[in-house]
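What you see is the complex with one protein chain gone and the rest in place.
Up next, chain A:
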Amino acid sequence: MKLLTHNMLTSKCLKGVNVGYPLGIVAKDVKVLETEFNSEFVSRIIPKLDWDTLWNAADSIGHAGDLPRAVCDDYENDVEFLKKVHHVLVEVEVIEGELVCPESGRKFSINKGIPNMLLNEDEL
């Protein structure tokens, strides 16, 4: 699971959960896979993100590095910044671990990089 995906996931689908965002991460195995950097692509993605969620997620698994706490102005032209974002967004992957609903504490396992968000009938 990439942190970009994590930025989009919620547990709102659980019965009785109102926001379900952001999901906590308990990481047991994190890998970094180098991928091709495209500054324009990262620039386009940034407005879609919840930045605090990204930063906290990266921080919680020890990969925040020197990623700024806030998006800097004129980020489109700040290649160094975009590279850091690229790294955190799509290169850092949680392979084994859990996602945790912030409201109910329900845990969703992550196995082989795949979060299991399947619910039981009684949770719908």
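Note that in this section a residue touches a chain if its C-beta (ideal position, glycine included) is under 8 Å from a C-beta of that chain, and two chains touch if they have at least 3 such contacts; residues count from 1.
By our rule, contacts and distances are computed from a predicted model.
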{"item": "\"ER membrane protein complex subunit 1\", \"Ribonuclease P protein subunit p20\", \"Alkylated DNA repair protein alkB-like protein 8\" or \"Pyruvate dehydrogenase E1 component subunit alpha\" - which is the UniProt name of the missing chain", "value": "\"Alkylated DNA repair protein alkB-like protein 8\""}
{"item": "Candidate in contact with the missing chain, chosen from A:Cys13, A:Val32 or A:Val79", "value": "A:Cys13"}
{"item": "Residues in chain A touching the chain absent from view", "value": "1-2, 4-5, 8-13, 20-21, 38, 40-41, 43-45, 48, 90, 112-119, 121, 124"}
